[in-house]
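Yeah, one chain of the complex is gone here, protein chain that is, but the others are all in their spots.
Right after this comes chain A.
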């Protein structure tokens, strides 16, 4: 961030786009279903992802609530459906809950929806490098989702989202359709990764080196690396599983000389890095929000940037920690355990840098920041409980208990989903051109935070007491915490309903959003809200330090941030201290 500030400082022609916003924008420039479904515009594709993800989220959430409701009392409370016993219904519900939430919601949430919308604008570009491939990714997502729905309607799935052999090769549920759905979704993810990687490499504007990029782009880049390197292995694994089931290949079948544990290795070689596909974009969003809402330059830019890459790379060497009880050798487990701890280092680097960014900042408690702070809290708990599971001897005890369930929900929901909602609130004015109502937004976030903790914190206790995961019934001594947990689920539902209502209401009655409501300096705030069809109306502003927030000042009259041109004195000061 050193030398460019001088050159760009003089070239700051930065239009003040907030004054005149064009009547034509990407939302109203063309109409009709086909103009959306076959659009090449990254912004529209991002919005379609957003809608599809919300629908999937509602479906996955419905299953979660059904499960929690059943667990309110000991004993079996589900009815038998058709030929399926109540227990089978339960198994199918938790499987579909997991599979939908992982493959259709969390993995695509931030990169495919928000990333698609924001990434090219942050780069000052008209579109991603391969717009048609981008659209193809979305269509693959839709096809993959159809496979999942077919699984649901055609007989369900009861393997858990992990498809472990040998059960997945012997159960009579719809494993093949589900596996093919995940296979197709995998390719959707790969193509998005390729697109983002190439766009970031080849389409940065003048003045934006890798270390002048907004940290959101670093996070997207690290995510893309994992999507590109890990997902193909999942693809081939699922293909092997599907073919094994359909023609009896015997790859994972010991009777034919195969090895069922091999499946676990293949599966986690993808699925552990996939955990970082889920969390890195979340961290990317948080890095933007924390800086902007602390009104302070991000602290430790390079450390945050590099730690994203470090997490992406370390993530490839830890998969064995999912298999401490699978019979793999103790030496292997020890090594995997040691490497697992190393991932804590870059994650902690991020946490401390965010905190240091907030230190002595002017913290603005608006909805995106409230979600971001919730993220830090929840991800902190999720991350620290991960250490219990990375340690071999404690993991042998906690393996397949509610402790694991609580841990990964803290990371995936408390981490990724919180960041996703933070990002949605952050970019909502940019995406829709409308301001949401601040008060209910904050209330919704806090109610969700309360509900989430009431829901999942007791599950640590349950796990500690020995409650196994995936059981439809339990012993009476677990009743209390199960009931607390279920109550938490409904509180979380209330919070999310407030969020949904708040966002939807803004579409009809929200105040018109200014170009820069938060005073961010990344390029998407340099264009109108919503952006025009080609992202920037006039000239594209030159890239500058994305966290130079002093250049924006609050203007009470327009209720927005306006650009403050640099004075000669500023320029002189910056020339004297290039690395401010």
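Here, a residue touches a chain if its C-beta (ideal position, glycine included) is under 8 Å from a C-beta of that chain, and two chains touch if they have at least 3 such contacts; residues count from 1.
In this section, contacts and distances are computed from a predicted model.
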UniProt protein name for the omitted subunit, picking from "ABC transporter permease", "Nitrite reductase small subunit NirD", "Cytochrome c oxidase subunit 3" or "Formate dehydrogenase iron-sulfur subunit"? "Cytochrome c oxidase subunit 3"
Residue of A:157, A:180 or A:240 in touch with the missing chain, whole complex considered: A:240
Which listed residue, A:79, A:257, A:327 or A:476, touches the chain dropped from view? A:257
Using the touch definition up top, pick the residue from A:59, A:140, A:190 or A:447 that touches the left-out chain. A:190
Which residue among A:41, A:524 or A:544 touches the omitted chain? A:41
Please pick, from A:65, A:203, A:450 or A:500, the residue that touches the omitted chain in the full complex. A:203
Could I get the residues of chain A that touch the absent chain, sorted low to high? 22, 24, 29-30, 34-35, 38-41, 44, 120, 124-133, 190, 194-195, 197-199, 201-203, 228-233, 235-237, 239-240, 243-244, 247-251, 253, 256-259, 262, 266, 532-540
